[in-house]
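What follows is one structure encoded as structure tokens, with my remarks underneath.
All protein chains of the complex are present and in place, except for one that has been dropped.
== chain A ==
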Amino acid sequence: MTPSDREATGLLTRPDDLVRLLDQSGVRHASPEFDPWVADVDLDALIRLHRDMVVVRRLDSEATALQRQGELGLWPPLAGQEAAQIGSARALHDDDFVFSSYREHAIAWMRGVRPDELLSVWRGSAASGWDPYARRMAIPQIIIGAQTLHAVGWAMGARWEGTTSASIAYFGDGATSEGDVNEALVFASSFDAPVVFFCQNNGWAISEPVGLQSKQPLARRADGFGMPGIRVDGNDVLAVLAVTRWALERARRGEGPTFIEAVTYRMGPHTTADDPKRYRSDDDLAAWRERDPITRLHAHLAASGADIDAVDADVKEAADRAAAELRAGLTAIADPEPMSVFEHVYAEPNSHVERQKERFARYLAMFGDEDGGTA
């Protein structure tokens, strides 16, 4: 069986077992199990969720454009995944801790990460952008799946210290094949760690369809590790919010880990260095465009009697402001000084690095670049 055959088994599209509160056309469906988790979400709150999604979509397209203009070295777009990210981020408490991969810009935004902090890594100016303790979010992980273990360790500690905070690990469908992720599931289960595994199944791991990683819905793997696995429509922000709140509450109550599979779609390329035309069909894309997370909430707002013109005007203003902030943030990123390559290699003085540093400073000084040697 080829990967594309496997994909056709419906790992992405089979709707029957998905938690969904808002369907594709924005119609609200009742769910006895999950309605209580979003009972407080009134029209105003829905409007805010909508605004958040529009804003991060704009930030994402703006960053993609900045990459095309040569201002960023690389950018992994999140377009299509706004509901999965905003819905889950809104479920977090301030004292929870996020361990993410490289595509969770919306989560970072929700955690208060500033544009310059967000962009500096992708610009190639810094090894990391923000203080993880200040933002309650670890610096992004490029090594696929490694962060899931970190989330579990953090959660084990939180439990041992008797707190009620939880961690959440974001990773992709491809990541579920890595050893680290499987080991994370084992540890989380063995230690009843208060952690939520949040898998954004966006259909692809670069060129590889999810069917190459799994023959069953990914959430079903959870069963084998002894934790609940739940599939949610990842383009339904309300359902994602409900499911994530439910999972986090389980964690806080000491009932251990949960595996959430948010079924969504990566609308753009894997990163700005990728060419999805080589492996993905236009039909696929068109079908997913119809499931757009923002359009459906917008339709729901309109049907619920929101003043939709005011909503539109407000989100436009918010998105424009965020985009302007992003561009201003970019110009705030200074090019790093040459000698900064030696900073933070060790926490304590290290004679070897000190010596190399001195030698390199002398080397730079030979070019008459006074700053080079002393920066």
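Here is the rule we use: a contact is a pair of C-beta atoms (placed from the backbone, for glycine too) under 8 Å apart; a residue touches a chain by one contact, two chains touch by 3 or more; residues count from 1.
We adopt the following convention: contacts and distances are computed from a predicted model.
Set against the options "Pyruvate dehydrogenase E1 component beta subunit", "DGQHR domain-containing protein DpdB", "Sulfate adenylyltransferase subunit 2" or "1-deoxy-D-xylulose-5-phosphate synthase", the UniProt name belonging to the omitted chain is "Pyruvate dehydrogenase E1 component beta subunit". Per the touch definition above, the residue from A:L212, A:A251 or A:A323 contacting the chain not shown is A:L212. When you scan A:A45, A:L74, A:V186 or A:I308 for touch with the missing chain, the hit is A:L74.
Although one chain is not drawn, the whole complex shows that of A:D60, A:E82 or A:D180 it is A:D180 that touches it. Within chain A, the residues in touch with the undisplayed chain are 2-3, 73-74, 102, 121-127, 142-144, 174-175, 177-180, 205-208, 212-213, 273-274, 278-279, 335-336, 338-342, 345, 352-353, 356, 358-360, 362-363, 366-367.
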